[in-house]
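For this view, one protein chain was removed and the others were kept in their places.
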Amino acid sequence: MTIVPAIKRDYICKLAKQGKRVDGRKFDEFRKIEIETNVVSKAEGSARVKIGNTQVLTGIKMDVGEPYPDSPESGVLTTAAELIPLASPDFEAGPPQQDAIELARVVDRGVRESEVIELDKLCLEPGEKVWIVFVDIHILDYDGNLFDAASLASLAALITASVPASRFELGEDYPLPLNEPPISCTSVKFDDFVVIDPSLDEEEIADARLTVATDENGDIRAMQKGLNGSFTKEEIQKVIKASLDNGREIRKQLSEKTGK
Amino acid sequence: MTIVPAIKRDYICKLAKQGKRVDGRKFDEFRKIEIETNVVSKAEGSARVKIGNTQVLTGIKMDVGEPYPDSPESGVLTTAAELIPLASPDFEAGPPQQDAIELARVVDRGVRESEVIELDKLCLEPGEKVWIVFVDIHILDYDGNLFDAASLASLAALITASVPASRFELGEDYPLPLNEPPISCTSVKFDDFVVIDPSLDEEEIADARLTVATDENGDIRAMQKGLNGSFTKEEIQKVIKASLDNGREIRKQLSEKTGK
Amino acid sequence: MTIVPAIKRDYICKLAKQGKRVDGRKFDEFRKIEIETNVVSKAEGSARVKIGNTQVLTGIKMDVGEPYPDSPESGVLTTAAELIPLASPDFEAGPPQQDAIELARVVDRGVRESEVIELDKLCLEPGEKVWIVFVDIHILDYDGNLFDAASLASLAALITASVPASRFELGEDYPLPLNEPPISCTSVKFDDFVVIDPSLDEEEIADARLTVATDENGDIRAMQKGLNGSFTKEEIQKVIKASLDNGREIRKQLSEKTGK
Amino acid sequence: MKSDKKLIDDAGKRLDGRGPEELRKIKIEVGVLHRASGSCYLEWGGNKVMVAVYGPREAIPRHTQNLLRAIVNARYNMAAFSVEDRKRPGPDRRSKEISKVISEALEKVILTEQFPRASIDVNIEVLDAEAGTRCAGLTAAGVALADAGIPMKDIPVACSAGKIEGRVVLDLGKEEDNLGDADLPIAISPRTNEILLLQMDGHLTLEEFNKALDFAIKGCNAVSEIQKKAILDKYQSVEVVE
Amino acid sequence: MKSDKKLIDDAGKRLDGRGPEELRKIKIEVGVLHRASGSCYLEWGGNKVMVAVYGPREAIPRHTQNLLRAIVNARYNMAAFSVEDRKRPGPDRRSKEISKVISEALEKVILTEQFPRASIDVNIEVLDAEAGTRCAGLTAAGVALADAGIPMKDIPVACSAGKIEGRVVLDLGKEEDNLGDADLPIAISPRTNEILLLQMDGHLTLEEFNKALDFAIKGCNAVSEIQKKAILDKYQSVEVVE
Partner (left out) sequence: MKSDKKLIDDAGKRLDGRGPEELRKIKIEVGVLHRASGSCYLEWGGNKVMVAVYGPREAIPRHTQNLLRAIVNARYNMAAFSVEDRKRPGPDRRSKEISKVISEALEKVILTEQFPRASIDVNIEVLDAEAGTRCAGLTAAGVALADAGIPMKDIPVACSAGKIEGRVVLDLGKEEDNLGDADLPIAISPRTNEILLLQMDGHLTLEEFNKALDFAIKGCNAVSEIQKKAILDKYQSVEVVE
């Protein structure tokens, strides 16, 4: 736990000093992304996203239920993530731990605060009945950068989701009403190097992590710093720039895959 | 944990080769069964069953509640078993573990799938109010073969139960509407020997377990194989035969004890 | 865990033989008590009580909810205590353990059985809507005698609480309807010495604990014996007497502080 | 929760016909379970209680071990079907508190220093509950501990007194408990009358308290005789068999 | 839960066009996950199942270790979105029971005595659920174990038979499962036809049971061929790559 990472750290840092990464990428380069939608039939929407070897499946389920008392005319969004032991030798069964909770909350805020789902259009009877949207993030293979994979899978699943009105005898199904989503890009820092879309090896030696979600106008919609290292102001600027650049590419790919 | 059972196994297998069991029974012979009903006053029905030294008490409680959405005109059956530390030095306090869950689910399916309780007669207002039947299995003394003891105690308790209509101001109490129950008989296999109604010693060395519930027509109503051994087709036939034979005797005794 | 207390015990007992306590108090003398009310703004009522270095904060929250089926015209009282790790190096995070549960239940019974809150005046619609009173006991600093500190903080918080009717659009706020509260005083026994208001050192070597709540008429309203030692009848009489004497003083101080 | 029902008449006769200082009927069977080190089945009025004792045995998990003496784990549990409205299985706050005060009471009489690092586990199952289950449970536990051969200074025993309609009486029944003015369950070591457990809810003057305490101690002593007889009966019948 | 729907016509044709002894379509991919020691993605009719195997590795917590052999922990889990009405995440009683019977079935074929103190963890995730997920999961687990190189006497395989409208048929589909008369899922070791897992709900005469058991065993053998082909395909394609 403590010896092997030291060797790994030395190796990765030595490469970084030469401007290289273990898998040959540039510092500001993502791994290959694959997006596949409608991968499970019981969900109202679903998508499997691969970023390199990392693989995440998000399924959307909807139900009719009560709104929160403080927003009686608004649908309800619930996001859950489980680091199931399927996905990594280090994940254990049991209730979600801090890492899974942070992951789910960051994805949730990315969707909620940017109003990706138009929750006010999901009201059926004010104060009584609204649509509940469950975003369930299933990690299948963990090889680094869960934040971006989970976020992208959830967006793709939402974009392709249908409101199952017919199942509840509420008319015909229709697409979930959505706004343009921000795209989340995560970088990590080790020594003084900052790289985007960290692989598992890079995550394991990382001191600090920064996720930045940007929208189609180049504005910032959410940020989350993690791990017990720090960033300088200049590093944060650099991370934002890389997030904007990669976000633009990923948005294009998402749009092509989902036809939206 | 590993040495003592080896000695025990050798001894029991040696006897088995001579066609004998530790307590002198034949391979297809049950221990003495005692059935006592109405043993606790707060329950709507109750029974204590002893099979040899194994002792199980089941109590039935009923309440008025909501039906499941997918069966709005049907009463609700809920079965729970706890391996309370009272019953064995090896049982620990805490939420039910795999063994208790399997036990409860096998008893539950035995009652549910064979429609022992006529749940459709327990509807009060379709979709709104139905009777809930709680079958709570309390293990008092664990000396082997909980499946059959728990199943028999639950049947005897159900047979003698009254629907507590008067307590809920719904008219007079009346007997719980029931169909003829199947009788569950369990065998285990060690080496190549198959014996019915295993004692604790036999259970501890058993490789495989098979429970077969049969009805008054000689039909099979439920089966559950357990433990990490296997059965051949021929062994399964043998177990079914012994279950039919013993089931017939047990059904007679249950009927005499409950007057039904 | 076992050696240090032995030394501590010897020292405290040696002093006790000379009629003395570590902090110079008499056997039947409380530490200095400080009562401060309205210490948090979100609560309907709150109080921080210090007994020596022991510090407890109780906050009262109220909500509108359903009554219990067996008392449809009565408000609901709910008392919870947490031994949060803030208050002692020995407290651990997690669900309340036996000590916290006993503490909450003893405070709860002190309030409930003596009808400190007039719960029957907290009914809004019989069987439908009543006020729920949440008494949440927050231990801040644990230096002995939590029972009395928690009880006193809870009484002071209740006395100064307002029913938040306006927040629920049920008219104007008004004081929580209360009866004269009994005052709880706790003594412990070590060797054959009985001392009131034990400090942490005294609690750690105590064999037995006895809490006695007395009212303004000198009647006994609640008692709770704890720990694995015993009391003689005579010792119990002595504890009751000291509780009556100190209770009178504490009642005066409470009344002055709360203006009631 | 007052009602019009008269709990005790002018002649001191209670709802079930008992006098003020009369116990409900108690029946004790010893050694009724096969697997337990010691066991007891006890009926006390409408209460039915089963107790099994296991140990002394190594306490687990290890961090619970005491290097100098055995720990005593009483676990008071109510069967789901033991009360009018079904109780959810598993310990609630009430049973955790009762488990704690019973454990503490038993620890006082058990010679725990003979078994360092060990635990003595006392499982109390309430099968049918009328008023007074903690007294019934502790009393049965005392018998089961004796049946298990656990060395004790004394066999602990419990009984309650209370106040109904202004009168102090022994051993409250169910309606008396619901509608009465005070309840005082205690447990004692009968040889010395030392008080091992004591709880009080309600309203008693000092004088009433003293009277109730005396009643409860007398009640304990009476129950203690029944305990001893049950243990002796079992012991004797065993001798006959041999 | 009977309905008017005809599950099987006089010619023996079922709702989805299958004959009585016909399996649903099965598709198996081997080695689909990067982190796992072995993995398998399996589609069986509308069921979609992903299995990852980890180990043999030191069993933790330690007290679960067996000094003489490895323990096998199968964990059957349904994704929240795998069923019509969203399932709350985390194991329920049904998945705990299925995990248990699958673990027991796998333990029989794995050479566990080669790995004392170890655990072999088999994670079964149901992503889409039609009838028969336990058979699909166990079958995929057999493949994933082989992919992980875990030494086994045989590759275990599962299949169910059942009864619909009085007829014994192989491999119940969803409506057949809901409306049928009996379901008999089994798992076998295909080399010996020994039965590793067997559950039965419903109502079968002795004769029907025997027929259903024969059907299920035949079904298992057919599925076993698909398993072997999938493993072989992967192995061969690996060789080609090299």
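Residue numbering begins at 1 within each chain, and the chains themselves are lettered A, B, C, D and E in the order written.
Rule of thumb we're sticking to: contacts are C-beta pairs under 8 Å (C-beta built on N, C-alpha and C of every residue); 3 or more make two chains touch, one makes a residue touch a chain.
Just so it is clear, the structure is predicted and the values come from calculations on it, not from any experiment.
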Among the chains presented, those that the missing one touches: A, C
Footprint left on chain C by the chain that the document does not show: 39-43, 46, 53, 55, 57, 59-61, 63, 80, 82, 84-89, 93, 95, 134, 136, 138, 140-143, 167
Positions on chain A where the hidden chain makes contact: 2, 71, 98, 101-102, 104-105, 109, 113-114, 210, 215, 218-233, 236-237, 240
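What we mean here is this: only the chains that are shown with their structure count from here on.
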Smallest number of contact steps required from chain C to reach chain E: 3
Chains in simultaneous contact with chain B and chain D: none
Chain whose Cα centroid lies at the greatest distance from that of chain A: D
Closest chain to the centre of mass proxy, which here is the mean CA position: B
Chain whose average C-alpha position is farthest from chain C's own: E
Chain centre separation in whole Å, for chain E relative to chain A (CA means): 32
Centre-to-centre distance between chain C and chain A (centres being mean Cα positions), rounded to whole Å: 48
Pairwise touch network: line, ring, star, complete, or other: line
All pairs of touching chains, each written as two labels joined by a dash: A-E, B-D, B-E, C-D
